[in-house]
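Got a structure for you, written out below as structure tokens; questions coming shortly.
The other protein chains are all here in position, but one chain of the complex has been omitted.
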Amino acid sequence: MLLTLIVLLPFLGSVCAALLPANARNAESWLSGVVTVACMALVASLYPQVADGEVVRAIIPWLPQYGLTFYLRMDGYAWLFAMLVSLMGALVVLYARYYMSPEDPVPRFFSFLLAFMGAMLGIVLSGNLIQLVVFWELTSLTSFMLIAYWYHRPDARRGARMAMTVTVAGGLCLLLGALMLGEIVGSYDLDEVLAAGNGIREHPWYTPVLVLVLLGALTKSAQFPFHFWLPHAMAAPTPVSAYLHSAAMVKAGVFLLARLWPVLAGTDEWFWIVCSAGASTLLLGAFCATFQRDMKGVLAYSTISHLGLITLLLGMNTPLALVAAVFHMMNHATFKASLFMATGIVDHETGTRDLKKLCGLRYRMPVTATVAIVAASAMAGVPLLNGFLSKEMFFEESIIAGSESGLRFTLPAVATLAGVFSVAYSVRFIHQVFFGPPAEDLPRRPQEPTRGMIVPSALLVAACLLVGILPSRTVGPLLETSMRSILGPDLPAYRLAVWHGFTVPFYMSLVALTGGVALYVLLCFRKKTMVPTPLLSRLDAKRAFDVINVAIVRGAGRLARFLFSRRLQTQLLLIVLLALGVAVLPFLVTEWTRGDMPLTPPDPLFALLWIVGAACAIGAALQAKFHRLAALIMLGGAGLVTCLTFAWFSAPDLALTQIAVEVVTIVLFLLGLRWLPRRLAFDTVDRQTLRARARRTRDAIIAVTSGIGIAALSFAALTRPRQSRLAAFFFDRSVEEAGGRNVVNVILVDFRGFDTLGEITVVGIVALIVYALLRRFRPAPESIGVPRAQRDDVLQGALPERLDDPLPRGYMKIPAVLLALALPLVRVCLFCLLLPGPR
Amino acid sequence: MNTVFNYAVTFASLCFVLAMIFALIRLFRGPAAQDRVLALDTLYINGMLTLLMLGIRSTSTVFFDMALLIALFGFASSIALAKFLLRGEVIEP
Partner (left out) sequence: MTEIELPLWASVPATLLLIFGGLLTVIGSLGLLRLPDFYSRMHPPTMGTTLGAGCVLIASMIVSSALMHRPVVHELLITLFVVMTAPVTAMLLIRAAIHRGRLRNRK
């Protein structure tokens, strides 16, 4: 029960947040704060159960006969992540309250933030593979909405599109992989999948499953070659970057890798693929981060690099490396979120994030400077901070794994090199922003930010310090609970201590620290700290992405033009021809015979009615090309006669539906006619050429043949006695099994429910489009002219009103009053008619 | 007396359908669009009256609902068309 509440609460909060007015910053923040803190408290309350090694489960059956249940599962690892997500959420909410300016529409922001948190908690707590993928895609969607928050900025729109394309493509691959995995194991439940590790590793499908799942995880965690979306996602507001793109969403990929580690890891393929992806990302990210000009760019590439580190650790196939990976996931979230928040503070207070312009901010913002310096030191791996601990474990694991696989010197060398660059960019970050002479020409005069903005950052930094100094008392038990839940009894012995002695990892850390500082000093000396990234700045991934997109779209367009025609008339002709062909096929074999039911005597009234209807229909067809309004009016007449026919044959529901649809069609056509230009009939030579006449004859023959064919078919069907087996089936079952007395409605709603669902979806989409076209997406008034009938208003509005004008100006009062009286009556009537339904 | 009544019902139905046919001819002929809209409106009302005749003949109450709806929707379509003729578009910003 608690588990469902944990996942449900953020979504409820999101809906409530969306409904608040546009500038209720305090209300929104309080609401979001309460929701996040509540989630945190709920998660914390489950710790005693989880710490004993028990797995808390919540199962809500939905369609048990098909095996569809909503399954939530919390073990130690999930607990750790859930705590991380909700804690970060609370801190980010506090930060966002002070970061967002009063002009930003806040409901959208907080609502999507809470929805994201709910989706992330869903991923973490999900006990079913397909459910996990559903929540995975939800995080992609909410991330898209959050990155494009300032949608008037083109870089935000572009970044959001890129992020969505890459992560959703990865999600699709993940879905495929999850399906295959479920097929191998026989069930989609995580418990069973986790227990079937060996069977999966030896299955012939192992490699495809591995590749697909890795595609999903690596795209989400921005690993090489899918890393390019993360720097562009920095166009999001900084609270979003702090939450999604450092602490939560990008961790989903590595979370999944660690979750499926008992199942998929241990083979050579895993080692080579994951390690190469991780190592290349590690080096690439660290290298690029050293040359970025935007503060958030440095942090983005640094995130990529650290995720590469985690991936590399996950690829090493040893349990200790897994422990190091999970430990680094926690540490990275802490110091990176803190750094992002500090960046946001600098941006908020000075108005810029450009490292070239910023300088010497520690004089004006001492507290921020301190917080940022400590966090950056954690990022670099300075001792007594949590980054140092996980980096040490990383170095140690690289030595062990290297020696096992023949990469004896490569892996540690890679690790140390990455460490060097990591220290270099951290030092550069701090030195450029906070040290040096105070800056002159900043857009705003910097000052210390409000307490609310600095407190979350400071709390995180305090956690970094605490974990760095006393690891085994603070984070030790939590880490052990989570690792025990993944690895079970195979948990190796390790020791989280600050000082392990003068070991090789310690020397590697020392080399990294000194080397990094030396590199930075060298760059400063050569005045090369602000150059574009050497070697790599020419490879513009954004441009490559755009080129690929455009190529796909153009190719699709060419294919469509080759296979098909854009003109509606050709399309309609093809459809009718196809239908005619299909209908004619049976008659090649059998013969058309009339049934033997007797015909009722013709009713003169009905015949006259249908003279009206037929004349309207034919008239509409004849006038449709040049006199569109006339054709529309005649169509209305034909619809009316159809309605009367339904009434004649005692089908009141059909009659009601017909008349409603008829009028709605007329109104929709009128909405469209407003935008069409007038069509002028010319009896010129063009219409009378042989080709034109031949085409018209061809169309007439096809139309008349189809019409007569359908009429003949209907006649043949109607004159045969009814096969009543189907009718009896529906009649028998509609009252007992479906509970309704009106069989037709019961068929629509119950027996053929999916059909109706599809139709309702289509109607809903059309309604949304019509609403959008009417309200939001009208062409600008300058681009398309006022209708002819309104131009008079424009002319006459300039002249004074004269007494002998045939018409008074302005809106008509009498019809307005009459309608105001009549419309409520109409509404009540319609409502009464709508209610009965299937009963 | 009843046969006279039944004949009256038939006569009235015939009258309404005839009225519909006249309106139809106007619909085809009407030189301007407003003539056609007027004819359509008349068509709708006469159709409703024909339906009411059916209702009298069949003694079921459901025809009343249908007649009301035809009146309502017919009015809606006539108004939409009239507004279109008057202003050039149906729903203005």
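Note that the chains take the letters A and B in the order they are written out, and that residue 1 is the start of every chain.
The criterion applied here is as follows: a contact is a pair of C-beta atoms (placed from the backbone, for glycine too) under 8 Å apart; a residue touches a chain by one contact, two chains touch by 3 or more.
Worth saying up front: this structure is predicted, and the values here are computed from it rather than measured.
Residue positions on chain A in contact with the hidden chain: 788-789, 792, 806-807, 812, 814-815, 818-819, 821-822, 825-826, 829, in rising order.
Chain B meets the missing chain through residues 1-2, 4-6, 8-16, 18-20, 22-23, 25-26, 32-35, 37-39, 41-42, 45-46, 48-49, 52-53, 55-59, 61, 64, 67-68, 71-72, 75, 78-79, 82-83, 85-86.
Following the convention adopted for this analysis, only the chains that are shown with their structure count from here on.
Centre-to-centre separation between chain A and chain B, using Cα means, comes to 50 Å.
Interface residues of chain B facing chain A in the complex, by the touch rule stated above, are 10, 13-14, 17-18, 20-21, 24, 27-28, 33, 36-37, 39-40, 43-44, 47, 50-51, 54, 58, 62-63, 65-66, 68-70, 72-74, 76-77, 80-81, 84-91, 93. The touching residues of chain A, counted against chain B in their complex, run 604-605, 608-609, 611-612, 615-616, 619, 629-630, 633-634, 636-637, 640-641, 643-644, 647-648, 650, 652, 655-656, 659-660, 662-663, 666-667, 670-671, 673-674, 774-775, 778, 786-790, 826, 829-830, 833.
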